[in-house]
Structures are given as C-alpha cells and as structure tokens.
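Sharing a structure below in structure tokens format, with a few things to ask.
Only a single protein chain was left out; the remaining protein chains are all shown in position.
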Amino acid sequence: MSGASGLAVTPSPAIAAEYQRTRALTEALAAPLSDADATIQSMDDASPAKWHLAHTTWFWETFLLRDHLPGYRLYREDWPYLFNSYYEAEGARLARGRRGMLSRPSVGEILAWRAVVDEAISPLLARGDLAPLITLGCAHEQQHQELLLTDIKHALFQNPAGPPMWDLQTPAATRPGAVAWHRHPGGIALIGAEDGAGFAFDNEGPRHRVLLEPFALADRLVTNGEWQDFIDDGGYRTAALWLSDGWAWVNAEGVSAPLYWRDEKHFTHSGWRDRDPHAPVTHISSFEADAFATWAGARLPTEFEWEAIAQGHDALAGNQLDAAAPPLPKGGTDLFGDCWQFTRSAYLPYPRFRAAPGAVGEYNGKFMSGQVVLRGGSCATPRGHVRASYRNFFYPHQRWQFTGLRLAKDI
Amino acid sequence: MSGASGLAVTPSPAIAAEYQRTRALTEALAAPLSDADATIQSMDDASPAKWHLAHTTWFWETFLLRDHLPGYRLYREDWPYLFNSYYEAEGARLARGRRGMLSRPSVGEILAWRAVVDEAISPLLARGDLAPLITLGCAHEQQHQELLLTDIKHALFQNPAGPPMWDLQTPAATRPGAVAWHRHPGGIALIGAEDGAGFAFDNEGPRHRVLLEPFALADRLVTNGEWQDFIDDGGYRTAALWLSDGWAWVNAEGVSAPLYWRDEKHFTHSGWRDRDPHAPVTHISSFEADAFATWAGARLPTEFEWEAIAQGHDALAGNQLDAAAPPLPKGGTDLFGDCWQFTRSAYLPYPRFRAAPGAVGEYNGKFMSGQVVLRGGSCATPRGHVRASYRNFFYPHQRWQFTGLRLAKDI
Amino acid sequence: MSGASGLAVTPSPAIAAEYQRTRALTEALAAPLSDADATIQSMDDASPAKWHLAHTTWFWETFLLRDHLPGYRLYREDWPYLFNSYYEAEGARLARGRRGMLSRPSVGEILAWRAVVDEAISPLLARGDLAPLITLGCAHEQQHQELLLTDIKHALFQNPAGPPMWDLQTPAATRPGAVAWHRHPGGIALIGAEDGAGFAFDNEGPRHRVLLEPFALADRLVTNGEWQDFIDDGGYRTAALWLSDGWAWVNAEGVSAPLYWRDEKHFTHSGWRDRDPHAPVTHISSFEADAFATWAGARLPTEFEWEAIAQGHDALAGNQLDAAAPPLPKGGTDLFGDCWQFTRSAYLPYPRFRAAPGAVGEYNGKFMSGQVVLRGGSCATPRGHVRASYRNFFYPHQRWQFTGLRLAKDI
Partner (left out) sequence: MSGASGLAVTPSPAIAAEYQRTRALTEALAAPLSDADATIQSMDDASPAKWHLAHTTWFWETFLLRDHLPGYRLYREDWPYLFNSYYEAEGARLARGRRGMLSRPSVGEILAWRAVVDEAISPLLARGDLAPLITLGCAHEQQHQELLLTDIKHALFQNPAGPPMWDLQTPAATRPGAVAWHRHPGGIALIGAEDGAGFAFDNEGPRHRVLLEPFALADRLVTNGEWQDFIDDGGYRTAALWLSDGWAWVNAEGVSAPLYWRDEKHFTHSGWRDRDPHAPVTHISSFEADAFATWAGARLPTEFEWEAIAQGHDALAGNQLDAAAPPLPKGGTDLFGDCWQFTRSAYLPYPRFRAAPGAVGEYNGKFMSGQVVLRGGSCATPRGHVRASYRNFFYPHQRWQFTGLRLAKDI
C-alpha cells in the first residue's frame, strides 16, 4: 500500500464501522445545501460541495471496487473524467477551475451513486488485506469533509446576502490569560509517525531524529482581540514586518484584515456574526502569521518544535467535527482542533521518504514544493483525523481554511 | 418615455395580454432547468437563467411598481443590488462576473417574486399613460428570453457530458439552391423606425434618409456545408482573408470552426447532434463572417442595405420562438428568424439620436462603441420581437448567439 | 499600385526631391536621441525610434529595391524579420512587443543601412512607372515620422526624471473667444479623395456621395482650460456622461485627466512644462472626447461632416512639422495641423473600396475593425502629409498621439 504508512491497521468490524461513519458524516455535512448551493465554485482553489460528494466516491470506486472487486462495472463510464482530482496516472480530467460548471449530475444523482458504491463495497470491508487501503480511503474522505466545509463557506461568502448554511450559536470564548509557554530544552527528538502505531499518511514518515535547539511554544493561540491590536498598530501598513512576498501580496490584494472580517463582524457558516475577541483568530495566510509573529517579538515554530510539544498531548481532546451535528467553532485554544497552526517549515520530504509507485503515490509527495506546513487540525477537521505527526500544507497566500497561529520563541 | 420611441402604443387589454404572454414564456423557457442549471454562469458575457428570471422582474418592480404604484414596497430590499444589470443611475450592483455565485435565492423563491410582481402590476396594465413603458418592459423581457436560451446553451456546453435541456428533433433543412440576389438600384432610402408605427427601441430612430449605392443582397443565408468548404479551403489559416484583429483572435484563441462544432456534430439545446449541411451556419463571430465573405468574393451588407431590402418583408414570416413549446431551429434561410446576420456597420447613433434622461436612457445609447450591428432575429428570438428596423449589436469576437451571415455585393 | 489611389503622380525630379526631403527629416527627428533613447519601447503600441528608422528603410528596400532593382541583394538577410511591421504576406516577424529588445543593430548601423538604400534607390527615382510607389513610400515614412515623435515622447515620459528631447519654448496661445460655428445646410456631399488630384491612401477612396443632415462644426478646438472645467465639474466621475466601454476604461485605469497631465504641468518633448489654458487639449482618448462633448451639450462630428467643412480649407495653413527644426506645438486651433480630431465615425471601408492584392494591400484595409476615425493632422504631422480626405484611425482608448476634439451639433 502506498499513500499511507503504518501497517498495523485492524480489520473489520472496526473498519466497516469507520467506513460507514465516514460516509454518513459527509452526507450529513452536505445535507443543508440545495442542489444549487452544492454546484457553485467560488475560486479555482475550492471545489463545489457536490464535487466533494462525488470525488470521494470516485476514490472508492476506482481504488477499491475497480481494482479489487472482480467483475465490477463503473457506475458511469464518463464520471471518472469529471471527478478525478489530480491523479495523472488515472488519466485526463476536467480542469479544476471548471468544476463549477457541473449542474449535472445533480446532488440526488450523486447520492444514488454513493449508495450503489456503499452497497457494492460491503463485502470488501471484511478483507484484512484491504484494511490499509480502506483506512486510507476514510482518511481521504475526512480531508474532503473539511474541504467541503471550508469551500462552501467561501462560496456562500460570495453572495452579498451572506446566506447561512445553518444557524448555530457559538458559545463565547473564555477570556484567555497572558501566554504561558511550553518550554523544551532542545536535543534530539523523534519526529514522524511511528510504524505500527496506527494509520498515518506517507508524508508523516519515516520517523526520524531531529536536533532541536531550546525553545518555547505558546500554550494558547493568538486571539481575534490580539489581531485587532496588530491592525490598530498599523501591522498591515508596516513593510518591515513582512516577508518580501507577503508585502507584495498585501499590496496587490489590498489586504487589511483576515479573510471574512468586515467591520465588527465576520462571516461564518451561520452567516454574519459578531467577532469574539477571545476566540482564536482564523482565516489568515502564512504571510500574515509571520508578520504578526515578528510584530509580537516572537516567531513561528518549526513543524518539528510543534510536534515535539504535541507528542505529549491527546489529539482527541480538541474541538473537532463530529458525527453529531457539526459544532463549528467553539473558540478554544488547544493544540488540536481549534485551527490549523502555521509553522515556518516548508513542506518537504522527511529523510528517506519515497513516494509509492502508482496513482496513490501521487497523494502527497508531488506537492512538496512551495507550500508551508500547518499542524494541529481545526474545528472543521473530523474527530480522530489528526495526530501529533499530521502534516497539512498550503501555499503561503491561502487562507480560506481555518488557519491561525501559535507563537514560539528561542530560549 | 425613454428607452423606446414610437408613441402610438395601444393600451389594454392588448397590452395586458402581451404582458401575460411574455411573462409566461420566460417561465416556460426556464421550466426544464434544475435550480443548479439555472444558477451556473459559464463566462462573464453570459448570465445564469435564474438571473434572467429575476432581472426581468427587477425591471418591472423598479420602473413600474416602485415608480408608479403609490405605496408599493420592494419585495426584498437587497435584491436590486443582485439583479440590476447595468443601470448606473440605479446604483451599485453585483459584478457581472459574479452572477454565478447566487445559489440563493433559489429558482422557486424567484418564481414566487415573479408572481407577487405580476399580481401587483395588474392594475397598472390598464393605464394608457404607462402603455409605452409596459411595451418597453415586454420587449426587454423578450430580449432576456433569447439571452436565457443562448446563455444556458453555453453553460450546458461546458459540461463534458453535454446534457440536453430538452429533446427535440430538428427537421432536415431543404437543400438550398445557388444564391439568388435581391438587387437594389441605390438611391435615397428611409432608414429607421417610423414614428407612430408601433413599438421600436430608441436606437432604431430617428428615421432618416441614407444614400445607397447599387448593391445586391443574397436571398439566403450561408449554410453549414458552405462553411465546411471554407474550412476545407484553409479559411482559418489564410491571413489574407482576415481583418487584423480577427487574425489575432483566431490565433490567440486557436479558432478553427464555429463555436459548438466538434467533428461531424454540433452542440444544441438537445445535446450533441449531427450537423445539417443545408441548415444555416450559426455561432460565428463577426471576424469569421467577414473572412468568409472575403473568401467568397463578396462582402457583408451595411445595416442600411439590409434594412432597405427587409422593408418589403414580413418579420412574422420567420422562424421565431413562440409561446408554444420552443421549436429551436428549423434551419430555414429567411431574412427574419433563422439567425442574426452580421452587417459591416458599426453600432452608432443615427443622426439626431439622443438618449433619454434617467435610467431607462441607459438602455441602448451607451453601448454605441466598439460593437457591430446584426439584423434579422434568430430562431431564439420571440415571435413579434423583431422588425426591419431592429438593431442588435455585439462585439466582433462574440459568437454565443445564433449568429450567421448573408452575403452582399456591389452591382 | 495598391496602397494608394490617385494615379496623377508627377515623376522626378519633384519625386526625387520629395524622397530626399522625407528621408532627411526622419534622420533629423532622431538626431537628438542617444542609441539607448532610440532603443527603448514603452508599450506594445509604441515602437523604438531606432525601429522607425529601420522599418521605413525596410519598406524601401523591400518594395522598391528588391522588387524593382534587378540584382539587388538585401543589405542584411536577417533584418526583414526584425523590421517588417505587420505585412503577413512578407513572412514571419519579431513580435511587436519585443521591438525594445533590439539593442543591436545600433542607430549608427541603421543609419549606414539608410545611406546604402538611399544610394541604391537613386536610379529608380526617375522612373515614372514607380512614381506612385515612391510617393506611397514617402507618405509611409511621414507616418512613421509622426509615430517616432509620439512614441519617443511616451518613452521619455516613463523616465521619472522626465528628460527632454530638446529644449523649445512654445509661444503662448492666444486666448480663444467663444466658439463660432461653421454651419452646413445638409444635402449630398462628395466625400473622399478625387482621382487624379494627387496622392491619397487607398482608404480615402473611392470618392462617393454621402447624405448629410444640417449641422454645425465648431470653428476651434477645445482648450486645456475648458478641459479643466470638465474635470472640475466631476466629468471623470459622472457615469452618465460616458459610453459604457469608456466608463469601464476610466475605472479600470484610474483615469482622471489627459495623458501627460500632472498638477499644473504636462509632459512635452521639452520635458515638464506649464500647461497653457488657451492651447488645445491633447492626448485624450475617444472615450474622453465623447464624454466631454456630452458634458458640453454637443457631440462629435461624423468624419463626413468634418470633411465637408474641411474641403474649403487649406491643409497647408496648419501648424505641421517641417523640415526646419521640429517646432512642436504652437497651440493653434486650426482644422489642420494642431491635433488629430476625433469623429464619431467608426473606421470602415467606403462603398466599393477593395484592398489591393499583395503585401501593400495590407496597408489600410485590414485595420477596418474596432477603430475610430480622426481627422486633420497634428503638430507632429509632417507638412504636406494631410488633406481634407485623410483618415487616421486608432482604438478608442489610445491617447498617446496628439489627439484632441472639435465639437459639432445638429442645427
């Protein structure tokens, strides 16, 4: 198996249950959307909700049913062209920026396809040899659950009416105290996913030694209120705080606040709401995170520093998306589950990393250029999806994910 | 009254009937579309079907109900921002290229608005003083009926599956004979709509004298088969046939055939169908029309030449869209109703033309720059909408309308 | 012969003298420029001065020496690729936007080429059969003299230091009185160059009848002071004054004044100078001219109206560029020679116009799309180059020529 390391994956019935739970959550997240909501695409980076419903199904149909169920015939011969994302080995596909042209098939037709695939896949869920691949498929679908949420948020934001997707009240965040620091004495740390310790993506390994210098990591996230201080202090107008590419981006795009901020409000899945000054700031780019850290006299952590601290924490403690109705954001400041946290690390292969052959080998390795690593998972990350070794990655200017920051410093 | 000339408009009940017929046809045309179909926008030039349903209603609500029905309150205060097209006098509006982001309101919500407006407008339909404005509103809505059809065709074409909107069989066209010519001896012609002879847009007047040199106009349209000859003869690769801007366009866009052609087929509202060599060629740009005419040893007519010939013909004889289910294209080659015919005339004001004050004065006059005049109406033009003096206009590269050509020559 | 109509061209020695005068003026205009000045290209629309020196020479070498001097060998085999402008029939050529990359050949090398060509051409100047072609070549070179001046002005303007090309004092313009009007009763006018009446470009014919309605043409140009009034009255911020394409252009480009205006000054070939309120406004686009005319309660003339009035005036009376050192602008307001005057006419073929076969036939005809006609010549037009039938043409947004306006109105 290829896109994932970690062989000790327990087979059914745990896997069958995980499969069903994952599939059901995807559909639950899309349930409030009309066919039209699920069709629109707001930018090249984002995909329609409908497309996520279909692409995840394409993944199962291609890599499980087609490859492992003898005699399986594709539900529709022309749909792989529509719903392959980026797997060159799987052939030509619709240009990414044209996904919003798919008014057909409808959400209903895609749900019917999902049901057919779920039915057909049932006998495979018990096969121990397929367990790693099924676990990878679940992890893959969870990633698209998060993207479905962040992409539809961006799409609804384009509508001047700012329509809500649901109507949920976010509890007020607790006023955070002064930052306390997780201190680390430096030395050699073991970084990356441990073989046999459960599922991990291929890019989380091989586990290897990294030499750290003494450092400290903030025990909480930067808040909306602190970000407002940065703005009030002229942060977006002070060239000296910014990386050169960041300063060019700020000026070219006219950026003066996080995405989704307007006056005292910000846009949420529940429409325009008052911002909570004590909640963590989100929807910032890596450029903004870096400038803020410079302004604050601190810096971003490396991904290794972050992981060394996080190894002692339980990822499940965080505020992640659950099968029970989606409780997006509660406004905590935990290591896991409030927002993705920028590191200053570029997304690069670990020593001795080698991408697997074949289509699934395209999963992670080919993106190791020009992106930065984020850690920790967000309020839109499905529960159980992240762990201390988990590496997310985006281009430095992207900010439509729930991205925030946690400061670090040398000691 | 402003966007229209011609005061002799008969009031109700004829007008009330025209209003209802027009409103009903718009909804009939959109009926086969799902909410998602009606939401997508394939390019800046085109608008979602949903938007046409709403914009035409905005027109009635703004210029009739708001301006002439005391006490009328807008159905939704924030919808004019969404559904104003280009009337600067009516304030800010959604950028044209973002109309495809309106997954909400749904088609159902817009139909409900249509019903409310239709109900509210009822008492105004009998007012003689409003008759010109109502007639203008009907003509306006008819224009959007045609756009709805051409825009959704372009949108469905983006889908690799080429979904049909309906399933209609186009009867085979009759094999046309050699071109015969309408000959005109030249002299002074009266061009433009006659005052008092029924509704006309402001850009069709004032009626004025134009001096013509002797010329001849083909009695039929250029066909798909003839266009294939042009292609086979290297028409798209021969610089000498093209205007300079046209040659640049052909090379920049890689154009080698009319829009919607692929192999032996072309895309229609009924999906991919075989092309009929005897049917008129459509979906060509003005650049292509000009190059073809040069290749054929002929030229495009001026709009005045076209009108001088058309004055003797009955526009209602053509093959236009009717309230009875939409019979798009039958493949005739009439002056009226098969396809819009390019002229070599730039879209410019007639002598003593003056745009009316106020928002409705923006209807036509401000577009008199950089566009070319087309005449005759197409298979997608509602019956009764065109006449000999009717002037349509597009930019030289645009070709998503049912555009074709009829040759002319000096004699 | 092709690019020109008008056969009654007197052969040498008048032609030989005209040739020599023309060639000398080109070199005199370029004389103040360094090799670097003559190399730079400020935008795709403009060409380096060096390129004008070379392209005009390419024209002579190609169409006279190569085609008519037996045994002539090209000076450099690879230069036609560099110095052909847009003649498709003459083969591939350097992309227009890359002309500024030609640091070599140097100006000195090009002047050497010019001398060789001048020497070689000498025996051909006496041949009566070549007289029309030589006259065309002189007219062609005169056009490039004007472009050389307007292109280098634009190039020097890019330099923050605003370097002058020479240091000339423009005499103060006389304070103009209120506009008086040339009145015309309407009727049939003869428009276009008369056969046998001297050289004219092919696009000036055939001479033909045009029916005019009664109108009046202002007896003077609009001035800088009047333009300032337009600005002060919010002209650039009032959508209702603008054509739709013009309003889009104003907003996209942030236009708020004529090109070259800054504070109380404007950029000239003599560097930054105070603006003279009584001098004609120049360096405006057709969009701006149209908006001004609307603001002034007038309109632009058609090209036919302009020509009908101009037929009674002597083009040589104007303020054009002369062999004696270049006296750019004196600030008059004549029909001829102060600035090119926008008309509302699109640049289209006259009835029965037909482009000649071969390369020289590309001279004018293929540009008859999307451009507007200007009349009258400017202070940068060589003396003797314009006449009442002369048609210049540019795209509506272009304004790096000496463009201005003269109002018209219906009477």
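Side notes on the structure shown:
Order of writing sets the labels: A, B and C. Residues in every chain begin at 1.
Here is the rule we use: a residue touches a chain if its C-beta (ideal position, glycine included) is under 8 Å from a C-beta of that chain, and two chains touch if they have at least 3 such contacts.
Source: prediction; values computed, not measured.
Note on the chain not shown: across the whole complex it touches A, C. Set against the missing chain, the residues A:156, A:210 or A:284 yield one that touches it, A:210.
The residue touching the chain not shown here, chosen from A:81, A:272 or A:367, is A:367.
In the complete assembly, the contact with the undisplayed chain comes from C:161, out of C:161, C:178 or C:252.
For chain A, the list of residues touching the undisplayed chain reads 86, 88-89, 188, 208-211, 213, 239-240, 242-247, 286-287, 290, 344-346, 348-349, 351-352, 366-370, 396, 410.
Residues 34-40, 42, 50, 78, 81-82, 94, 98, 100-104, 106-107, 155-156, 158-161, 163 are the ones on chain C that touch the missing chain.
Convention: only the chains that are shown with their structure count from here on.
Annotation: 47 Å between the Cα-based centres of chain A and chain B. Note on chain placement: the centre of chain A and the centre of chain C lie 59 Å apart, centres being C-alpha means.
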